[in-house]
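Here the complex is missing one protein chain, while the rest keep their positions.
Let's turn to chain A:
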């Protein structure tokens, strides 16, 4: 039994209670993924599982068997990810603890939006080209809490990276 973490094969731990989050943090020393609640409420632990955003605290490591995990460390390949750069430019973080989760979440959120997945605030569910409006973007990021209040900067960074450049 094995999964792939940032491209490298990793054996599934023998203790079935181990969450994907604790596997990353406590056993693989990939501490970029944060634990804010361990209850699925804060989004700090967001990682990409086969490209989809998941809360790694609510995912057992065994569930990731045979699948591919990308963490914040894996998003950096040589140079910084453009979104990471934008977070710095737009002051999208203060303490930085929610930041890896915000970034992983945003990367997958943009993919969801690009393929036309609606959100809770989408008016027309049949619309094939949903606009990433003020509310659409914020709703889709609302699972990632930030207590320092860096929300404006986070949204600005996402907009600058994906929206104004007409990335769609």
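Keep this in mind: contacts are C-beta pairs under 8 Å (C-beta built on N, C-alpha and C of every residue); 3 or more make two chains touch, one makes a residue touch a chain; residues count from 1.
Everything below uses one rule, namely that contacts and distances are computed from a predicted model.
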item: Hidden chain of the complex, named as in its UniProt record, picked from "Nitrite oxidoreductase, gamma subunit", "Xanthine dehydrogenase YagR molybdenum-binding subunit", "Ferredoxin" or "Septum site-determining protein MinD"; value: "Xanthine dehydrogenase YagR molybdenum-binding subunit"
item: Hidden partner chain, touching residue among A:98, A:130 or A:160; value: A:98
item: Positions on chain A contacted by the hidden chain, ascending; value: 15, 17-18, 22, 25-26, 29-42, 44, 71-73, 76, 80, 84, 87-88, 91, 93-100, 121, 135, 137-139, 141-155
